[in-house]
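Pasting a structure below so you can have a look.
Missing here is one protein chain; the remaining ones are kept as they sit in the complex.
Labels A, B and C are assigned to the chains in the order they are written; within every chain, residues are numbered from 1.
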Amino acid sequence: MPLALKTFATLNDADAALKAAGARYLGGGTLVVRAANEGDVSLTTFVRSTDPALFSISVEGGRATIGASVTMSTIARHPDLAAIAPAARAVGGPAIRNMATVGGNLFAPAPYGDFAVALLALDAEVLEGDQATPIDAFLKARDAAAGRIVSAVRFDVPEPKKFRFVKVARVKPKGVSVLSIAVLLDEASDGTIRAARIALGCMANRPMRAAAAEQALVGRQRTAEGIAPALAVAGEGTAPITDAIASAWYRAEVLPVHLGRLLLS
Amino acid sequence: MELRKNYFADERKDDLHEIGQSRPRSDAPGHVTGKTAYFADRTFPGLLHLKMVRSPHHHARIKGIDTSEALKHPGVVRVLTAKDIPHNLYTILILIQVGPEDEYVLAEDKVRWKGEAVVAVVAETERAAQEAVDKVKVDYEVLPAVFDMEEALKPGAPLVNEFHPGNFYLYDSGDHRKVRFGDIEKGFAEADHVLEQTYASSPIEQAPTETTGCVVMPEGNDRFTCHTNTQAMFFTLDNTSIILQMPGHKLHMVGGTVGGGFGGKVDVIVEPIAILAARLTGRPVSFIYGRYEEMQISSPRAAEKIIIKDGVMKDGRIVARKVTGYTDAGAYSRHSPYGAQKGAAHYPGPYTVPNVWIDTYCVYTNRTPSSAMRGFGVTIADFALEVQMDKLARLIGMDPLEFRFVNAYRDGDMKAHRQPTTGAALIECMQEASRAANWPVAEKYLQMSSYKGG
Amino acid sequence: MGVAREEKRMAKVPIQFVLNGDEKAEFVESGSTLLKVLREKLGDTSPKGGCHQGTCGTCSVLVDGELRLSCLTLAETCEGASVTTTAGLAEGGVLHPLQRAFQEGFATQCGFCTPGMIMAAKALLDRVPNPTREEVVDAISGNICRCTGYEPIIRAILSAARSNSHHAA
Partner (left out) sequence: MAIRRGRGVAAINYPTGMNLGGDPSQALVHSTPTGNFMVTLSSVDLGQGLKQVMAQICAETIGVPTEQVIIDTADTDTGPHCMGTFASRGTHRIGNAVVQAAREARQVMLEVAAEALEVNASDLETDGTGNIHVKGAPQKSISIFDTALTAHFKLGRSISGRGMFLVPRSYPEVETGAMKPSTCYAHACTVVDVEVDDETGEVTVVSVKNVFEIGRALNPKMVEQQLVGGSWMGISHALYETTEPYYPSREHGGTDFNEYLMPGPGDLADTEIIVLERPAADGPYGAKGPGEMCANPQIPAVANAVFDAVGVRIDMLPITPERILRALKEQRAA
């Protein structure tokens, strides 16, 4: 069956069209056009929406709402989103960043999806129309969500010093992840960690939290001794992927090293 | 880059007009304007696209092929199987009498590696060809496969390729190419130290930015013009002539401007089947590898395993060097028997060693057939040799660079393959490296020369 | 051949955009990539198809001034846009400073990556006329070169930027 592109002015119409067999949502194209180019014949219809909400960014009262079709380079350039720009810049080279979207990144299988790792640490909400789902829950169930359209993500823009992000890659500056780590820290004025959210990429087939390490950081100082218990349990619950970039063994071995460096940086 | 003209100044003419001048490249204006025409930068009305059905198994018997659904698929013009190929069995170097023919253009009774071509689908669009590929049904009986070279050489190992009993290439010298020079056992007996080490590598892809491919145009006069990015026009023409049983004068290869080769485009893979498709359909046909095919289907540099055993004296002289090299050809020969033999000629490296014993094997396994790549037969050998040199130097407590000076070959030295050394320049390279890298060596090494007795 | 004709009757859609300053209007198969339309319909073969996966950068073009991979961009999404390719950079037979710098700096070997590299570099210089080396490295980080080892390309881009700013001054 020949391919076709169907464009809809509203999200609802696009959503309805996605129910047809062979239909896939076209965001930036980095995943679905590639699939078609590489002979995925199950894909017969690209569905897209030109709904302006998909392309909008609003930051009000420290809370950002980013449309699902907003690209990584738009985020990286946005003056109110400087704190998360490093995570947006971690995705691909410049052309990919001009195309890859927030919505697409939520569905990218490991080793891709570095920006979703940042969103997970930021405790974002994933919006599908009026319905808001916490990102933890969304990611766990995302395979079932593949036939729906994410409209936006929403999260509190972190203070720059509270948010840390690192992508470890073999190839610089744009290689695919060995792993990525995003950390959101709440520290008291004396440096004691009050709360932490740590998200990991490539440590499972989708972004995941390092729950044990988060707990182990609470009440500790951000020193080598202070974070040691957290590093010791950083790998708890992980199931790192093995791929052409690195083995599960290697990822597990270097996770505490990179987490430690990120926390102390 | 610096040209150091103080070395070998007496051997060089410097009264030339064009040679030695950095003239601008005549192809650069085309490159920077995007006007350079590569083989795929042409459009042909009515162009058909060829896609390949490939084996999902490493080793399997083909019990049946059903192409009926694919043939019925909208847009499909022709489906080709082994029986459509006039002379389906070939090997590239048969042209220089390196046989036997051991590879099928399209698989017949068996597949011997994951990715082997089984059925070719020719359709109006790439999309239709791809859809029809998915509709070809091949009934396989999976067979045991072997991936490790030493396992493959053991008795009772699965036989990869019926033309190579024992899973090795049979040279006129037996199951390996050999070089014998001096008395290796005497050398080891004399040595102060003996060191045996094993080195290995896994396959490497040439990875040109332009993938392998061709576009074939049937001319009105029963001739076929094939726009190709082959590295060797007549390898392609002559092998196609054999495979298609077509006189060479019916074939016209056009190429010569290629988006990188690195050895990856020396095989003759895409052209014969595309020309056949053009002949059978009477229409232009394009067969261009996707990036996945370039990475995993096209021949890589072979995996190698190299065992080096050296006898060395406390004063730094290597007195015996025994090398056993294994080249993983994958399932078919392509250029690998040549590469393994080139390795035999290369050892013991650029050093003068009085007692040498070399055995190089070309081994068949159920992996993607390997073939030529930049440094063919030598690159991995040099890795093994030069790491071994470092280990030997440290073993006897000598500076690694000085250790190489002690053993470096010079004009007139007899090589293991019994050619006297001529035109040597290893010593001068090392002298210059010592200076450039600020790696001090004793003055006597800086006074040495590659000239006879120097 | 009946079925073959059936296949030819696929959905075609009209598309209009500006390519290197020239208005283009074509009927294309719906879902076609911009790369395919540029190369096969419009005869601009300066963008290359090195992977069709978005991993090599040889198909890089500018769409409304933004660097894009034409192999992953559907042509229909470029309706009304302005598309620039390497074939459109030279004006009146005079090479663009980047083209001149690549040529004079011996920054091309096989040339297959060159048009994409030049577009990636142009996207940078249009935004950052005097880039740092690090910015140049980032700008070409989605473009693979297998011949040069990148260094001559980085130097050519830096030199084009210098000659540009010299020109402006």
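Heads up, the rule we're going with is that a residue touches a chain if its C-beta (ideal position, glycine included) is under 8 Å from a C-beta of that chain, and two chains touch if they have at least 3 such contacts.
The shown structure was predicted, so the numbers you read here are calculated from the model rather than taken from an experiment.
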{"item": "Neighbouring shown chains of the undisplayed chain, as defined at the top", "value": "A, B, C"}
{"item": "Contact with the hidden chain (one of B:71, B:295 or B:396)", "value": "B:295"}
{"item": "Listed residues C:28, C:144 or C:161, member touching the removed chain", "value": "C:144"}
{"item": "Per the touch definition above, residue among A:10, A:131, A:223 or A:247 touching the missing chain", "value": "A:247"}
{"item": "Sole contact to the chain not displayed, among B:71, B:200, B:313 or B:448", "value": "B:200"}
{"item": "Interface residues of subunit B (partner: the chain not displayed)", "value": "1-5, 7-8, 11-13, 16-23, 25-27, 58, 96, 114, 147-148, 172-173, 177-181, 197-205, 207, 230-235, 237, 251-263, 265-266, 291-292, 295-296, 300, 303, 338, 341-342, 344-346, 349-350, 358, 365, 367-368, 372, 374-380, 382-387, 389-391, 400-401, 404, 408-409, 416-419, 422-426, 428-430, 432-433, 436-437, 439, 450"}
{"item": "Where the unshown chain meets subunit C, residue by residue", "value": "51, 53, 55-56, 106, 109-112, 136-138, 140-141, 144, 146-154"}
{"item": "Positions on subunit A contacted by the hidden chain, ascending", "value": "170-176, 242-247, 249-250, 253-254, 257-258, 261"}
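Throughout what follows, only the chains that are shown with their structure count from here on.
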{"item": "Centroid distance [mean C-alpha coordinates] between subunit B and subunit A, Å", "value": "42"}
{"item": "Distance between chain centroids, defined by C-alpha means - subunit A, subunit C (Å)", "value": "29"}
{"item": "Intercentroid distance (Cα basis), subunit C paired with subunit B, Å", "value": "33"}
{"item": "Subunit B residues counted as touching two or more neighbouring chains", "value": "125, 290"}
{"item": "Residue list for subunit A, restricted to those that touch at least two other chains", "value": "2-3, 38"}
{"item": "In the complex with subunit B, residue positions of subunit A that touch it", "value": "1-3, 38-39, 41"}
{"item": "Subunit A residues touching subunit C - in the complex, by the definition given at the top", "value": "2-5, 7, 26, 28-30, 33-34, 36-38, 46, 48, 73, 92-96, 98-99, 172-174"}
{"item": "Subunit B residues within the subunit A interface of the complex", "value": "51, 125, 127, 130-131, 133-134, 290, 292"}
